[in-house]
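Of the protein chains in this complex, one is absent; all others appear in place.
The first chain written gets the first letter, and so on, giving A, B, C, D, E, F, G, H and I; residue counts start at 1 in each chain.
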């Protein structure tokens, strides 16, 4: 436990967030995501759901303001305009960080999978709600 | 996620529980416990508290019926007879496993620390209640 | 030994099954299969045959209901419609898991080999019956 | 699979048996034995019981003829003269190897544990019969 | 760079501070200290001096309120009552953390070296002022 | 030393032969062969020549009966029909194994080198006779 | 601390600079640069800024006189002729080394990123000024 | 120190020379060569120059008599026919080995760099003369 | 293969002999010796017997002239004055090295085992003659 640091930010997760730089991506995935086979670096948060993990991460992680959107979610298959409840929660939490409101974007499922493979790290949660996956792009602090 | 297996039992935790044998001990510790400096093997469950971790573990782990008590908690310093609420919960949960009711014992603080150093593994939780640490001794299945 | 967990699920095998996600594949192979040269991760079950291994695995592994068939076997060379006895057993055991009946598919021998190379893990058994190999695709638990 | 070699002798087990020399000990233990915390080297044979493992090992391993007894079993607690059925089977199988009949000895439980800690290797089986553990001392071939 | 986290807290240093528990010690040492030969874990901060390092660390690290003093400095050889300027600065900075004022203690030089060997980690700085070494004992957050 | 196992089958060589499966290849090479730069796995038998090594290996290794020839030797450069004396010995020894007579084939020098790169393992001997290299393809035991 | 060696040259940084040869490149990057995901070898100098790091490095590193320019900086996006203040400082410091004045060159942002990926090593600083990144090409000492 | 073995042949260098086979190449490079970034295996001889290293190596290494030339040097840029004094020394020393006179060849600078990347090993010396680099191709001993 | 180096001196064995210094010991053991459990470093020469190994080693290894005897053999149990034929061969071969005649000594069996545990390295041969073990102490070359 450390002062001013959300307890979900474990030693490995803090190490990863601090090592990332401008443009590097971190992904929060649900309990059924094939995380181990897609991740370059993996952190498990088996006792937390995806929105708790997101809240912890955005409390310290600056989001990128140089790209169209630093928050990517997965489009509902067959209904790309739909916004599942958990995705709406993701958008709200992401804009609650110290950096304030940020734009978001949903991307097609297989494009999402490709981004995960190239992401800096993946955080596995016990989330079971559908579409409970979100990609964050790190920004800068000046 | 697997059928019939509590989602808090992560890959590493399952591996440890399955590798343990008769008499090996596993310890669930709170968020302030010096776990890394005392553990021979360490698993983090940053999103769960100690009672959730205990519930998950006793759902699969047989407790030792050949010893006086397979459940050890830490005595309250200065009041060895006291039973803090979380310790009472530990006793109840430990007896809810498939093996049924088991005896428990509280041990002096430094004896507790010594057992942790010799234990097979330590599970770190985000527990913040005082005395939120418990040692389990594995039993046999025949 | 753990409660409610088939003893053939060794520490390494449990770790692998729990780490896999939706769409990841695990393969059970016979005693003559070139497992080590084809597997990304390898677990040996030298004392069990392929049907025992399958029974143990499907007791905890959800099979994928989003694909045409989560169970792939190898077609008999020269007689793709044939169903060897062990393959019939595979189909029956795979449908005995907690998820109930699942569709299956036989695939051509070299396509089978390619899937093994890309699979998450391979389990080696002491099976000596011909065509004693089966690929399982993990599904989701919600 | 190799000619003339029992299929339970896995790659790791063959490596260990061939690396051992005169006086080195290998232990076959049951499914509840605390093998990982006591073994210097560990091989798992999750699908085989202790007598199958013993039969496989003595098919290649010479037993020591320079010591009082190259086969050690664990004395029944409280009845050191008792010979449980599985122990009787151990004695018979151990004398069925290419080296012929060998003497055996039962030793006190804690002395047995000490020998396991100093043994060259431990083989874990799925044996569930009580007293299903046996220590073998390697001999010479001239 | 992360929000609300001092930039001197590098990935490795954050990992260490977060992994420590109640009673674990971290030591900040000067540029001439034999750190590598005394440390169980080592982090280098070659661009910072000891007071900058201390300021960064106490911004997140709770100090132990259950011991006589969670801040230990090295006594001036031959003048144990002396308080070098840098030591005075250490005392002030240590009491500027979120936990407020904390007691301190100076200990004899060789006792200091012994504590370093047992400490959880050592942070090397470019400090060149004499007696520029300080030991911190982690406390709890509840 | 083990009963019924040729003493040239060292711990590493036994491990490799037992780990290979149907279709995997092992190569025995002479003392001048660039083994380390071509081998995926390497075993040294510095005290044995190539025919001794072959005799040891075929005493346990089944050769593939599903391919044109499980024994490949290197064609004499400029005289592809020639059969050097050591190659003739290879053919005879290979047919002396428990599986009986097997067909053989000589292949062009650079094709031979390519097969070595893809082979499961290479065994280095002290052979100094020209063309003292031979590739074996593992078969099945049913 | 060593005689005549800038204290910012840590053990790892000295090792890297001494291991580099003619034409190898080292990059100094700012605190927001995605260093870990782009670097083949990484050294952190968390307490120093980019100009301090440059000054330390050019005190020992010969710069390449066989190329057009051994010092590369990143062009201002949208204004390739601009020379930010920190870049001007880089140019001055780079020419203050024992080798004297050296030519420099600014390169387009994405070409800069590509060079970083191929560079021998990357040094992370706490620099927060924009365009605080510089690539150095090692020369020869005869 | 060993009888009949040049003291410059260190443990690692002897290991490499003995592991190489027919056609494998070893390169001796000067003090400014980018050795670490080009070598598959690296040995440092910081106290010897290139001609001393060559003399030590050819005292045990057979050179290839099946290729046009087992000794490659780098052509002088702009004057491919030139033979720098050190290159002339290389040619003489290479022909002083137990195998007697061998042909040599100079190759274009970038072709030389490519050969280094593919070579079995690189030996770094403290040579400072220009063109002080030489590639040797191992031959056979029959 | 290298000029003037006995082919039994494999890469690892050469590395060990060259790394040893004055007073370090190397042991040649027979095929039944418990080498792996007693050796700090192990080299296998599965195709050579103990006298061949000794001949190869003394061709390069200086023996210690500052001790009573640099060659130790094991006393025959029950007949300490006996000199088995292989021991006589050891004495003759050891005196055939470049350093000429050396004194020898036989030591009691358990003292021999203790020396093996402290020796720098052990060489395993396929020797099957009784008392086929010998310890060599390295000397100096000046």
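Here are some notes:
We take it that a residue touches a chain if its C-beta (ideal position, glycine included) is under 8 Å from a C-beta of that chain, and two chains touch if they have at least 3 such contacts.
Since the structure is predicted, the reported quantities are computational estimates derived from the model, not experimental observations.
Interface note: of H:7, H:80 or H:142, the residue touching the hidden chain in the full complex is H:7.
Touch with the chain that is not drawn comes from one residue among I:20, I:74 or I:93, which is I:20. Residue E:36 is the one among E:36, E:68 or E:114 that touches the chain not shown.
The set of subunit G residues touching the chain not shown comprises 1-5, 9-12, 14-19, 59-62, 97-99, 140-141. By the touch criterion stated above, the residues of subunit I touching the omitted chain are 19-24, 120, 138, 140-142. Against the chain not displayed here, subunit H makes contact via residues 1, 7-8, 10-11, 13, 31-32, 44-49, 52-53, 125-126, 128.
Following the convention adopted for this analysis, only the chains that are shown with their structure count from here on.
Across the two candidate interfaces, F-I and H-I, the one carrying more C-beta contacts is H-I.
Multi-chain contact residues of subunit C, defined as those touching 2 or more other chains: 1, 10-12, 19, 31-32, 128, 140-141.
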